[in-house]
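A single protein chain has been omitted; all remaining protein chains appear in their positions.
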Amino acid sequence: MNTNLNLLIGLAMGLNLIALGSSRLPSLIRAMSFQGVVLGLMPLLMEAEFKWTVGLVALATMAGKGLIIPSLLNRAMRAANIEREINPFIGYVPSLLLGAGGTIAAVALARTLPLLPEHAGSLLVPGALASVLTGFILLIGRAKAIAQVCGYLILENGIYLFGLLLIHSTPLLVEAGVLLDLTVGVFVIGIIVDRIQRAFDSLDTRKLTILRE
Amino acid sequence: MISLLLIFLPLAGAALAALWPDNRTRPWLLPAVGTVHTGLTFWLLLNPPVVTPGAWLAFDPLARAVLPAVSLLFFVCATYGVAYLRVRQERPNRVFVALLLAVLGLLSAGHQSRHLGLLWIATEAVTLAAVPLLHFNGTPRAFEATWKYLLVGGTGIALSLLGSFCLGYASLHGGGGGDLTFASLMAQGTCLSRPWVLIAWVLLLVGYGTKMGLAPMHTWKPDAYGEAPGIVGALLAGGVTTVAFTAILRVRAVVSAAGEGAMADRTLLVIGLFSMLVAALFLLGTRDYKRMLAYSSVEHMGILSIGAALGGAGVWAALFHVWSNGLTKGALFLSAGNIRRAAGSASMDDVRGTAVFAPRSSMIFVAGMFAVTALPPFGPFFSELRVVRAGLALPGHGWAVAMFLGCLLFAFFGLTRVVFGIVDGRPRPGAKAGGRRFVESAGVIVPPLVLMGLSLWLGLHTPAVLQEAWSAAVVQLYPQP
Amino acid sequence: MTTVLDLFVRLAWWLLLAPLLPGIINKVKAWVAGRRGPPVLQLYYDLARLWQKGVVLSTLASPGFVAGPAVAWVAVIGAALLLPLGPAGAALSFKGDALLMLYLLALARFSTTWAAMETGSAFEGMGAAREVSYAVLAEAAMITAMLSLSVQTGSISLLTMLTPSAGAGAALLAAGLFTVLLAENCRVPFDDPNTHLELTMIHEAMILDHSGPPLAAILHGAAVKLLLFAVLLTEAVLPMGDLSPFGATGALLAGVLAVTVGVGLVESFLARFAFRRVPLLLTTAVLLCLFALLVAWKGGAV
Partner (left out) sequence: MTPGPFLLLAAVCLTAGIATGPRRPRLWTGLSVAGTAAGLGAALLGLLGAPEWEWWSGFPVGGEELHLRLDALSALFLALLCAVGGAGAVYAGEYWSDHHYPASAPRGRAWWSALLLSMGWVLVSSNGLHFLIGWELFTVSAYFLLTLDRTRPEVRKAGWLYLAASHAGTVCLFAFFAALASRTGSWELGPMRDQLGLAPLLWLALLGFGVKAGVFPLHVWLPSAHANAPSHVSAIMSGVCIKMGIYGLVRFSGWLPVPAGAGWVVIGFGAVSALLGIAFAFAQNDYKRLLAYCSVENVGIIMIGLGAALLAAAQGDAPWGRLALAGALLHVWNHGAFKSLLFFGAGSVLHATGTREMSRLGGLWQAMPWTAGLFALGAIAVSGLPPLNGFTSEWLVYLGLFDAVTGRGPAAGGAMLAAIVLGMAGALALASFVKATAMIFLGAPRTQAAVRAHESGWTMRAPMLGLAAVCVSIGLAPVLFWPAVARAVGVWHPAWSPTGAPAPLFTLGAVHLVLAALLVAAAAWLWTKAQVNGWRRGLTWDCGYAAPAARMQYSSGSFAGIGAGWFAWILQPVRNLRRPRGLQPVVALRLEYVPETVLERVIGPAAEVILQVSTTVRRLQHGRLQSYILYIVAGLAALSGLVLLGGTS
């Protein structure tokens, strides 16, 4: 079972790189939502027999990360009819290199950390770290608000991955993680679509620099 | 279960406010709920309940040492809020009132939660609930501030969740049964897996430190405080930050139980001093008196974390400082809000001579400035002096104390520069809020005055019950083996 | 009774003898220049005449213009009375009288400069400014001299300070004190008492507007001050204590005469310095006294 799980995690890590490399918002959003679905599947794989709590987590995750938020983002994109280019602060190639290097570093680092026997073989920790890193790179390196939201979501996927380590012992904590999606929901609905669009008629955060010092 | 009542009463109040039809009478819900809440907390302060060891939510000594301050601050701000919202008739206040009450409820939850996950959830919820409060003014500046608050704060939240996971995994790895109440984590002690504890500490410190506004994670603060109404600023500075601080205290207790106390104190000391330094440098140059308050708040968060790093006496002083700073800052935020409305701008460049057109608020503002820069006999003087004393009591902390005092000095320079800069002089002609004269009604003057009075009373005659409560909290955080 | 008598005798010595000195100086200068010069008692005649004259007061002058000279006169006489006269000792001697003497001279300076400033004349202002400024260095020199004397004798009372000789540092001290004497009494090379170019004067410039009795008081006070310094110098250098009363008296008289003649000779052979060189000379005086002090201190003779 660990092998299947690792397969999925590998997939997620690959999606990180795609997200880093994608130069247009729609593709970024697609990568992110696909990663969400993948993450949603994982708990089911980790369980020998079906537990309804776990099922709930899986369902919520898939719904939230895979469907709702991406659709919100797409709607935002359309509402704000912004050009689809991402125009980054950190270029795509550097981002990719950073991401790849980060992934390798994550694997190396994860080896030094003590793990429980049942997690020994799994890629969960390196995967989590890699996604967190990817998320940060996107947050720091992208100008478009929506791109940053995607970055945040990937960061959060990393945390979710890590949470899976605890899903047996403390399911509640992991479920709590779902709350993060709520944050993103607030980002998207509360701020981007209506407000900033109206106030700045743009979603380019480079315009959001009135407040300084 | 009064501790639950403390949480659900405000939430119920929030629901009621959401349904309340009348924009003019709705604000009265704030003081109404505030009164009951404050009454309850002080009743609990006077006769503390017994805490069942495994409880996830309880009015434990730490909550008892801090929550009453938050509740008191909320109450005074609520009374101010009535007058304030009357001035702001033009804006619908349904969301505002409801969420203020919600914030109170969630704050109570955060202060009382004795469970890692629950604590995180409460903090998260407070963060989200505060969002609409920030852009109550509806200006583009306000939205920009909110956006930054959300993204920076959200990152912090995410990191603290990751940290919580790591701590959880440390306990799991140490053979814990997945019970993540702080009590049981502390009970596990050195069984906790050391690498995971270290990682967890760093992540949690950065995460909750972001919420608290420690440099370099403070960047959201000036924007948020600068653009939010004074009442919201007061609650953020005096209430929300304290949840993060108590969270750090609780985690620190676990870490030191795991035998890493020295490391934790070192990091706390360094980040605290760094925050004070950054704040002092910014205060020397800032030209906006509301952002000035934000930097001053960063400075005082630094003081708190330094206090937390200085052992039992230091934590005692820090808890004292939570009270004194929260109340005094409240007075500053409220009077600054008045001045902002009277002058129509928050920048030194276009505000002068507020003593002429807003004499009372200016007086309170100056007094509050002196109080917050440790002028006796106001509260902060005593708490900061105790921090210094605690630092000098520890061997090898002389440099830290010296730096601490130096930062206080430069912060003083900056604050006096800005405050006297706007208070003195001859008012600029025509710098008015929409041409409408701002009246310093009792409703907007008495609350900050009351807060100053409380700060004075806290300093001159610190109530024995509070001292006892703080000592009890110290015992909870530093259990004697 | 005896004390009263003693007091009168002293007063007589100081008041009557003092005006002789300027006369002697002028005689010496005349003799060097090969002139007959004014009679030795000239100053007595001048004083007598001035005392009878009326007074012209500047329209700006306050009563202080007249009070100033009186105060200065009394202060100088008081300082003089503190000084022991050879075997006769001092009229009054107590610990710290040396400092009182110095500060009485300062009081005299204060009141003369004050009186000078009364008239609002630029020349008097100039003179006063120079007087008070150079006094700073002169004061330092005097204090240093007193220090060396008290180190020498382990006392701060003039009577005991001046009884023995200044010991090893005597020569240095003598030179220093003599320079200070010239400066404090406004003699060449610091000042020229009988020039008529006001721009170059200190003391004379200060009294331009005085006349009649006040002027008499000033002149007489100046003479007493000169005598005071001469006596101080003599007693500081000569070992008065070791001599018989007559010897001591003789030595004192001889010393005073020698100093006076010395002043006369200096005035005839030296030209007045440019003002910017005056501080240099005074600093030299300070250093001389300082060396005397070091000699007395490290010499270790008590």
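Here the chain labels run A, B and C in written order, and each chain numbers its own residues starting at 1.
By our rule, a contact is a pair of C-beta atoms (placed from the backbone, for glycine too) under 8 Å apart; a residue touches a chain by one contact, two chains touch by 3 or more.
A quick note: this is a predicted structure, and the numbers were derived from the prediction, not measured.
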{"item": "Displayed chains contacting the withheld chain", "value": "A, B, C"}
{"item": "Residue among C:A140, C:L257 or C:L281 that touches the chain left out of view", "value": "C:A140"}
{"item": "Sole residue of B:L46, B:L460 or B:V475 that reaches the chain not shown, by the stated touch rule", "value": "B:L460"}
{"item": "Interface with the undisplayed chain - residues on chain C", "value": "51-60, 62-64, 66-67, 69-71, 73-75, 78, 92, 94-96, 99-100, 102-104, 106-107, 109-110, 113-114, 117-126, 128-130, 132-140, 142-144, 146-147, 150-151, 154-156, 198, 208-209, 212-214, 217, 279, 293, 297, 302"}
{"item": "Those residues of chain B which, in the complete complex, touch the missing chain", "value": "147-148, 151-152, 155-156, 159, 198, 201-203, 205-206, 209-210, 216-217, 219-220, 222, 259-260, 262-263, 266-267, 270-271, 278, 281-282, 284-286, 370, 373-377, 381-382, 385, 388-390, 392-393, 401-402, 405-406, 408-410, 412-413, 416-417, 420, 424-426, 459-462, 467"}
{"item": "Chain A, residues in touch with the chain not shown (by the definition above)", "value": "89, 136, 139-143, 148, 205-206, 208-213"}
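The criterion applied here is as follows: only the chains that are shown with their structure count from here on.
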{"item": "Far-end chain from chain C, centres as C-alpha averages", "value": "A"}
{"item": "Between chain C and chain A, distance of the C-alpha-averaged centres to the nearest whole Å", "value": "99"}
{"item": "Cα-centroid distance, chain A relative to chain B, in whole angstrom", "value": "31"}
{"item": "Set of chain A residues in contact with two or more other chains", "value": "none"}
{"item": "Sequence positions of chain C contacting 2 or more other chains", "value": "none"}
{"item": "Chain A partner contacts - residues on chain B that touch it in the complex", "value": "116-117, 120-121, 124-125, 127-128, 131-132, 135, 140-141, 143-148, 150-151, 154-155, 157-158, 161-162, 164-166, 168-169, 172-173, 176-178, 180, 193, 195-196, 199, 222-223, 226-227, 282, 285-287, 291"}
{"item": "Chain B-facing residues of chain A, complex", "value": "112-116, 132, 139, 145, 148, 152, 155-156, 158-159, 162-163, 165-166, 168-170, 172-173, 176-177, 179-180, 182-184, 186-187, 190-191, 195-196, 199-200, 205, 208, 210-211, 213"}
